[in-house]
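Reviewing the structure listed below.
All protein chains but one are shown at their positions in the complex.
Chain nomenclature is as follows: A and B, assigned in order of appearance, with residue numbering initiated at 1 for each chain independently.
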Amino acid sequence: MTGFALRRTLQALVVLVGVSVVAFALVHLVPGDPVRLALGTRFDQATYDALRERAGLDQPLLTQFFTWFGGAVTGDLGVSFRSGDPVTLLILERLPATASLAVASIVVALLIAVPLGTASALRPRSVVDGAGTVLSQIGISVPEFWMGIMLILVFAGTLGWFPAGGYVPLSEDPVGWLRSLVLPAVTTGLVSGSVLTRFTRSSVLEALSAEHVRTARAKGLGARAVLNWHVLRNALLPLVTVTGVQLAYLLSGVVVVEIVFAWPGLGQLALQSVQARDYPVLQGAVLLFALVFLVLNLVVDLLYSKLDPRISA
Amino acid sequence: MRRRSVLATLAASPLVVAGCSAGDEVPTGEGNASGGGGGTGAFVAAISAQPDQLDPHKTTAYAAFQVLENVYDTLVVPSPDDLSMQPSLATDWETSDDELTWTFTLVEGATFHDGTPFRASDVVFSYRRIIDQQLANSARFATVADITAPDDSTVVITLNQPTPNLLSRIGAFKGMAIVSQDVDEQSLTTQANGTGPFSLQGSSASEISLSRFEDYWGDAPQIGGVTFQFLPEPAAALTALTTDQVQWTDNVPPQRVATLGDDESVELGQVPSVDYWYLAMNCAKAPFDDVAVRRAVAFAVDREAVTEAAKFDTARPNQTAIPEGSEWYYDYAPFETDVDQARQLLQQAGVQGPLTMGLMVTSEYPETVTAAQVLASQLEPLGITVDIQTEDFATWLDRQGRGDFDAFMLGWLGNIDPADFYDEQHRTDGPNNYQKYSNPVTDDLLDRASVEPDRDTRKSLYDQAAKQIVDDVSYLYLYNPDAVQVWKQGITGYEVRADKAVNFDTVVLPS
Partner (left out) sequence: MSATTGETGETGETGETGVTAAPRRRPSLAGLRLLLSSPPSAAAAVVLVVVVLVALFDEQIAPAGANDVDVTQRLQAPGPGHWFGTDDLGRDVLSRVVLGAKVSLQVGAVAVGFSLVAGVLVGLFAGFYGRWVDTVLMRFMDVLFAFPAILLAIAVIAVLGPGTTNAMIAIGITYTPVFARVTRSAVLGVRETVYVRASRSTGASDLRLLFRHVLPNAAPPVIVQTSVSLAFAVLAEAALSFVGLGTQPPDPSWGRMLSEGRGYIDLAWWIAVFPGLAIVLLVLSFNLLGDGLRDVLDPQQRSALQAGKRTPGGRRGRRSR
């Protein structure tokens, strides 16, 4: 590992520790009491005290933190206040839904971005380019949940082509899985696609203006051949890394879209645990999000440093 | 039964209805989108939330009870017609002359889902668990001195004081379910071993599936199983119903009821429920500690408009807690919307100038947010500015517990006995008397009613208490909502209940 890589990795670890401290502090600053909530509206002091002790909430905060942090380092994220399940189990249970959605959204985004971005770059200032620009600007200006609601209204309600919400595990029914995936994936994919379209356009433009492409063109290679071999390859690597970053975002739980589509993913889990004051689950989920985010960013950074040696200098 | 393992689901087979014993991991294929309904034995119910856990003695979530209702039994159970207590696991009971000893005779031949026979010691174990560990419903046993099992089919409950509503205390809902004494208590949060008509098959983040329990002591269900799907979005739930992804849902927003009633493909069940929704003002905080101020608010509020706004045609305005149709209903409506009278009352109370009332509502129950906006507009002419504070439920409960509010709006659900309606909420220092209401007259009436064995005398005592509570505006009662549920046309044998308990054991699918 080079010095740069080592430094960035250490940095990511420091940030991760910081995240766990901030997450813990923030979570415990929130007013509202998980034990009180678990009891519901009918209250009884003795029951309350008993539950509180069982959850370890009568311990000093610092003790609670180190107990949790010590466990987290060894991969034990504790048990949920709400259900009593191990947090790791709850997260693993939700992971397939979130991963399915993230990957499908990226596929949708790329299906939009690569053709549209490339076409725009090949004919700058043409009708296609203009349309692409306008569409991607609108795409990033529409509230995601709003788009989701509209898609449900049209494609699930009026046309009845796809389910309006809910998730079918792949292992249970592949066709159902795909059908349940379409609307949420299109919703998030359209927005990610708008971002990626703009990026594809600019990186293809850049690649087209690169010296060797001009040379290839001068050598008489047709525009199409040049596009295939030289341009796309050069535009691809940066695109892959951006896609990685988008993936990190999608894996961190697209909270609001998951709510709209009743998608049992990590974002929904996190929101539910905020509402339920389920400290262990929330801390675990945030830690996982931060980890995914930091790892993917680290990979992106290291890739860039490989591409452009100036950076790691 | 364990959670469905990955391997088991990969080997997914079509609907398996065979009774299964403990440890079996029988995957079910029902309940997914392509399953469809009608005749195949698949029955999917869309509920609006994921149960927090499955331990009947610990959960307080309605979603959990929707599932548990079908998995567990109680000694007695509210009848679907009038919610009076009728036999279930107990076939018969006797009360001693001093009203302090109740002897229950248990049903013959009932078994738990794991095959072990149901015995009196299971009842003792279950009740002792609730009492000794001070679980969520332990207050229901407040008057219980001891529980014993002289033999396998007899349970004796001895009391400290006469408790005429003991049956509704132990039978009103599945929070008093009988679990097996052999159970690993930790496992109860995710597994279930009851005596009910369905046994738990598997659960995931999006659904819980049950299958028919072949050895059920009562009439075994007609359908092979039930899958509960969690669809919090009403639009998603209703679309799922129209596209036949699910066959039943209770996630019906009030504004959709009219159109659903016209829809030929679904059947709409609408029954007045025993829930009530109310506004409570802080009796320990000026100026709301003055009964005249509270009465002024009560005169300014137009309940019809609030009800119409929040619930469309799915609720009935009421000035008392108990809905018409209940045997405990008391016809009393002293408040006529009258802003002038309200103004006079405010003057009488010496309230000068504009008054701000913080009104705490919760996004957990969106109807409180809607109603609050109407209440705000109704109190404006009175010079009361309503500051609506929408809290999430955890913060809400916290503030409520600390008395940190001017006023709040919420509901009480599934009330069966008048004690559910009045005792905890309006007795001085009652556990749920967050508004800090205190009137010795009310206390005395409630005390006498709680030990009164004669039904008619008891009713008259509660009527007097209700009158006092309404006059003092301890609660400003607003409305009783209907229980609204829809299912696919052709499904028979299902009944909407006033207590919103959901029983699928009698459902018959079209062939």
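Going forward, a residue touches a chain if its C-beta (ideal position, glycine included) is under 8 Å from a C-beta of that chain, and two chains touch if they have at least 3 such contacts.
The structure presented is a predicted model; accordingly, all values stated were derived computationally and were not measured.
J.: One chain is left out of this view; which of A:Leu57, A:Leu153 or A:Leu170 touches it in the full complex?
T.: Answer from the full complex: A:Leu153 touches the omitted chain.
J.: For a quick check of understanding: of A:Thr47, A:Ser100 or A:Ser203, which residue touches the chain that isn't displayed?
T.: A:Ser203
J.: Counting contacts across the full complex, list the positions on chain B that touch the omitted chain.
T.: Spelled out for chain B, the touching residues are 234-235, 253, 255-256, 259, 305, 308-309, 363, 369-370, 372-374, 376-377, 388-392, 395.
J.: For chain A, which residues lie in contact with the unshown chain of the complex?
T.: 4, 7-8, 11, 14-16, 18-19, 22-23, 26-27, 29-32, 137-138, 140-146, 149, 153, 157, 191-192, 195-196, 198-199, 202-203, 205-206, 235, 238, 242, 245-246, 248-250, 252-257, 259, 267, 270-271, 274, 286, 289-290, 293-294, 297, 300-301, 304, 308, 310-311, 313
Note that in this section only the chains that are shown with their structure count from here on.
J.: Just how far, in Å, is the C-alpha centre of chain B from the one of chain A?
T.: 38
J.: Would you mind writing out the residues of chain A in touch with chain B in their complex?
T.: Contact set of chain A toward chain B: 30-34, 36-47, 50, 82-85, 90, 93-94, 97, 149, 152-153, 156-157, 160, 163-169, 171-173, 175-176, 179-180, 259-262, 264, 269, 272, 274-277.
J.: Give every residue of chain B touching chain A within the complex, in rising order.
T.: 6, 9-10, 12, 29, 32-34, 50, 52-53, 55, 58, 60-61, 133-136, 138-139, 186, 189-190, 204-206, 229-233, 235-240, 242-243, 245, 364, 392-399, 401, 410, 412, 424, 431-432
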